[in-house]
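Here the complex is missing a single protein chain, while all its other protein chains stay put.
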Amino acid sequence: MLKLDFHPAGRHFLQIPGPSPVPDRILRAMSYPTIDHRGPEFGALGLKVLDGIKKIFKTQQPVVIYPASGTGAWEAALSNTLSPGDHVLMFETGHFATLWKKMAENLGLKPEFLGLPGIEGWRRGVQPQMIEARLREDTQHAIKAVCVVHNETSTGVTSDIAAVRRAIDAAGHPALLLVDTISGLACADYRHDEWGVDVTVSGSQKGLMLPPGISFNAVSPKAIEAGKQAKLPRAFWDWTEIIEMNKSGYWPYTPNTNLLYGLYEALDMILGEGLDNVFARHDRLAEACRRAVRAWGLEIQCADPSVYSPVLTGVMMPDGVDADAVRKVIYERFDMSLGTGLGKMKGRMFRIGHLGDCNDLTLMATLSGVEMGLQIAGVPVAASGLPAAMEFLMSQPNATKLKAAA
Amino acid sequence: MLKLDFHPAGRHFLQIPGPSPVPDRILRAMSYPTIDHRGPEFGALGLKVLDGIKKIFKTQQPVVIYPASGTGAWEAALSNTLSPGDHVLMFETGHFATLWKKMAENLGLKPEFLGLPGIEGWRRGVQPQMIEARLREDTQHAIKAVCVVHNETSTGVTSDIAAVRRAIDAAGHPALLLVDTISGLACADYRHDEWGVDVTVSGSQKGLMLPPGISFNAVSPKAIEAGKQAKLPRAFWDWTEIIEMNKSGYWPYTPNTNLLYGLYEALDMILGEGLDNVFARHDRLAEACRRAVRAWGLEIQCADPSVYSPVLTGVMMPDGVDADAVRKVIYERFDMSLGTGLGKMKGRMFRIGHLGDCNDLTLMATLSGVEMGLQIAGVPVAASGLPAAMEFLMSQPNATKLKAAA
Amino acid sequence: MLKLDFHPAGRHFLQIPGPSPVPDRILRAMSYPTIDHRGPEFGALGLKVLDGIKKIFKTQQPVVIYPASGTGAWEAALSNTLSPGDHVLMFETGHFATLWKKMAENLGLKPEFLGLPGIEGWRRGVQPQMIEARLREDTQHAIKAVCVVHNETSTGVTSDIAAVRRAIDAAGHPALLLVDTISGLACADYRHDEWGVDVTVSGSQKGLMLPPGISFNAVSPKAIEAGKQAKLPRAFWDWTEIIEMNKSGYWPYTPNTNLLYGLYEALDMILGEGLDNVFARHDRLAEACRRAVRAWGLEIQCADPSVYSPVLTGVMMPDGVDADAVRKVIYERFDMSLGTGLGKMKGRMFRIGHLGDCNDLTLMATLSGVEMGLQIAGVPVAASGLPAAMEFLMSQPNATKLKAAA
Partner (left out) sequence: MLKLDFHPAGRHFLQIPGPSPVPDRILRAMSYPTIDHRGPEFGALGLKVLDGIKKIFKTQQPVVIYPASGTGAWEAALSNTLSPGDHVLMFETGHFATLWKKMAENLGLKPEFLGLPGIEGWRRGVQPQMIEARLREDTQHAIKAVCVVHNETSTGVTSDIAAVRRAIDAAGHPALLLVDTISGLACADYRHDEWGVDVTVSGSQKGLMLPPGISFNAVSPKAIEAGKQAKLPRAFWDWTEIIEMNKSGYWPYTPNTNLLYGLYEALDMILGEGLDNVFARHDRLAEACRRAVRAWGLEIQCADPSVYSPVLTGVMMPDGVDADAVRKVIYERFDMSLGTGLGKMKGRMFRIGHLGDCNDLTLMATLSGVEMGLQIAGVPVAASGLPAAMEFLMSQPNATKLKAAA
């Protein structure tokens, strides 16, 4: 029999930008006994998680929880609001934006892909002025939705969603705003209501620190209204009946009970730490990571400091270095997983995840492993990476205190 | 903070026909650390579960595992093989057959619902001769698929799928055969290849003893071929890319890693006990349950002994008795959950689940609770129920031996 | 590799009188990460469990928690209060009283064993008037301690400790009163302070529902005073330094951290249900069990109804029946463990545990398994056992409500 414990002595470092390491607290919560999803206890659980998750999205509107992984929530956002042949405007921020566009095509939509030339779009995030310009041209309002990725997991760029909203408004265009923040939620500040997002798509396995398997659509009244006219065939993803039954804490079909236990625990952890503290912690660790990368003499993939991601850092390799060869060294020598370069960036960079259940010392372990791996792989790096990170961490104490010390 | 442990001293008895009680072994397996779904360990895990699950479906063909609950696999079966407006023949075996038909309508298909009149169809299972007759009329082959439910969870009837196959063949009709065995798999014998099923739909939370959250499509070459022409929009459910990537043990999008750990353990348990032993155990417990019901003087919902379900037993209430009031008594007094009557049977019956991780003594506990609950609720029942069950259990030893005694 | 999961499908029924089934909640609590036993969190935990456990013993005095199983706490009670050659009066209630006496001899004490003749002492519990009479004879106060077992796990007799206290007082004798309630604590009412007990010995694996591994001495001021003169060599068991360090929540040597997590959870469960409710539940299940035994036509070992144990029931076999052969049938056919007859009762009886995490339906499962096992083993029993138990259970609702229903 295959042993599922693959790793040798000492903890594996899972430093990909999601799935992020699942805290023991959440694994334990997921081991509560599965209950009758039509019984009274389930209703109590359902109401709790449905209420709590709204705080994370910063919304007063319904958040639909699907018993499916994140890709499904992309499909839900499209199929609940659009009709076959609808024109949608998408922005090429990286690999995941590209996959979402491909999905739109598969579903029979007509996506138009805006973006900066070459790999520039993969280094700078959404350009609201390009969206505004394009919408102004669309005087017939053929474009039904604008789809953007908030935190592009393939690049380490966190786009400015409020600016996208302003761009749409400036153009006076009625298109829906659909946003993917699968990897941004509970890591970077996100405001579904304040930013006027119509559908926000997210998943469990990133900032929420859960295993993959549930995903989310936060919806606006405008999105619900659009859904009444939307003609894409839908059943599993149809949010109408879900939203209706959620009022009493139930779902029309079997929910993913044990992941909801995990979600309950995750909400308790995140809201207990305080959302602002969670964001500050991510910002701090990300900045420490970037200082190390720069001190090594390497380039950060995100070329615009105003949109650095607090979730992950893309590290560019010097010409001639295969990033995946470096990753392999690190994996085999130091039992750490890093994210590979995707799509256009294949082999040219790797990604360091510093999201979810991370702290100063796990970051330092991660940076140590990266530095040693780079050296073993023959990539010339300066030795000043770790000191740069430590200097920053020492100068900016973590806002979250130990409970017992509190 | 809400405590997730709702139950007082002593174990809750979850005797609904699924989700079934999740064994501790599986809960423990689900708590292995989430790993990189693109790393080498994941590939090893993926290949193992993809291979093992074929044995459960008794197929040599691909089995697609979706990171979504069972309702999604219904949609996958339809959207991968059919086109908008396609005519499909479905058989009304009960509530879940009715829900599948509703889904087909929502997806833009044209389902035709065959069935026996009144509630007879909910007590007798699929009538193959009716299907054959209908297909013979369809000389133009407008019907693209025949959809039937193997084990109807709402009634306790397990239809004869081989006979449905023979009926289609006898009619010389090219329609695809799509079968839902969400609650039958790993409880009742099922033979995807031998019975010539084109798509078999199943889920995790019944005979596989997992929490809800993953689901299955076993597919035939004919189904794959049909998929190439099928025009229903699809992305998340599209099995083409999944089957391709599964060859190396991976998925195109994030799989439900921790439930796959659970699946791995479930396969080890089921194949370790032996599929035939698993089926024999279910048959034995089901027969003991029915003998108790009859001895109480109550009617079993399934009116045809040749299609009794080994998964659950529907118990009809005498006229004037509200089955849900009985269930409430049992829940509150004895901390046991039973299945409610669904659809046409609302209030007229309840369902006793005896599937998955069950044995003689958990069945006896269940029957004791039912008998006491009936008496407290004022339903006149004879006291001979438990003796009848015990007499049968004593006469038919369990084929599965303790490991340590072996 | 040996798989530690020995049991086939369905839950094993562990119906021995301890270790009792450990609830999942406690197993989960025991999986919290081990922490620094000198750090601040540990002190918070220590204070909590040291305070909570007093409520279970109904004492205001210190309760010493040893990182050792129950037999160790027997030794601690003796070695902390007595000197080599000390005369102690012990009462033969059964096998465990006999083992405690043997320990006293091994430690160099001079135990005197009072008791009823033959097996009568094993069926009737402590006779306070015999103790009083013996103490009155001891005008020189050579007897330094009276040692009795509260709940005799080998027989199912719960002696009246308050009466023993009255007997000692009536005799005007200064002997210490040492009581073993290893299997009685948190099942039967116990009042360390009110009953004037000097040392109460208990363990984790019975009413507290924990695995074995920690044990207790509740001590009186008189016992502490006696300890200052006691000359039995002691180090590990010496309670002086432990009591001193416990004031701040710590221990002088490494405590059993993870079992203390479990204890914390057990206290939360027991005090949450309410001690009186816990006792009432045990009484109810015990009475239902005895009614079944009598209805089968079998004899209950405890011959005095005023001292029936709420923890376990000893079931006497008819002449010529080997009780262990019956147990073996039940174990192999129904995957249930019962307690063997010990010492004088070897082969003549078996013991049904109904303690800790038990409820109505687990009791009914247990009784069903016993009845079937007796029949298969050829022991003639009437079929009215289960109805007798159910009639009682129906007439006496459980006082503990489901949380979600509350």
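Chains here go by letter, A, B and C, matching the order in which they are written, and residues are numbered from 1 within each.
Just so we're on the same page, a residue touches a chain if its C-beta (ideal position, glycine included) is under 8 Å from a C-beta of that chain, and two chains touch if they have at least 3 such contacts.
Nothing here was measured: the structure is a model prediction, and the numbers come from that model.
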Where the missing chain touches chain B, by residue
24, 28, 31-33, 39-41, 44, 403-405
Which residue numbers on chain C touch the omitted chain?
1-2, 4-6, 12, 14, 16, 19, 21-22, 27-39, 41, 44-45, 48, 66-72, 74-75, 79, 84, 103, 106-108, 203, 205, 211-213, 232-236, 238, 253-259, 261, 264, 268, 331, 337, 340
If you put the missing chain back, which residues of chain A would it touch?
3, 5-11, 13, 21, 24-25, 269, 273, 278, 281, 331-336, 356-362, 364-366, 368-369, 371-372, 375-376, 383, 386-387, 390, 393-394, 397-398, 400-405
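We adopt the following convention: only the chains that are shown with their structure count from here on.
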Could you give the fewest steps needed to travel from chain B to chain C through chains in contact?
1
With centres defined as the mean of Cα atoms, the chain at greatest distance from chain B is chain C
Greatest contact count: chains A-B
Quick one: chain A and chain B, Cα centre-to-centre, how many Å?
35
In chain A, the residues touching two or more other chains are 28, 31-33, 39, 41, 44
